[in-house]
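Input: a single structure, listed below in structure tokens.
All protein chains but one are shown in place.
Let's turn to chain A:
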Amino acid sequence: MIKARVIVTLKNGVLDPQGKAIEHALGGLGFDGVGQVRQGKVFDVELGHSDKARAEADLKAMCEKLLANTVIENYAVEIA
């Protein structure tokens, strides 16, 4: 079995009001010097086979078709 992690983040230049709110709240908790905060998503995906090449191709297709909205988001795939 393959365990993979997909990380989806907002592209540079896309406004992230949730990240901004978190940044503000961290400042309010007394954490000085917090720069920009950007919020993203993590998906842990299990695949029922052990073919790494196939897993990479499939996960990329999953990101393109569903997990990420490539208009506004980038994605990265990590295979354990």
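Keep in mind that, in the parts below, a contact is a pair of C-beta atoms (placed from the backbone, for glycine too) under 8 Å apart; a residue touches a chain by one contact, two chains touch by 3 or more; residues count from 1.
Simple rule for what comes next: contacts and distances are computed from a predicted model.
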There's a gap in the complex where one chain should be. From "(2Fe-2S)-binding domain protein", "Xanthine dehydrogenase small subunit", "NADH-quinone oxidoreductase subunit F" or "Phosphoribosylformylglycinamidine synthase subunit PurQ", what does UniProt name that chain? "Phosphoribosylformylglycinamidine synthase subunit PurQ"
Hey, which of A:Leu15, A:Ala53 or A:Ala80 is the one touching the hidden chain? A:Leu15
From the listed residues A:Met1, A:Ala53, A:Leu66 or A:Ala80, report the one that touches the chain absent from this view. A:Leu66
For chain A, which residues touch the unseen chain? 14-15, 17-18, 21, 65-67, 69, 71-72
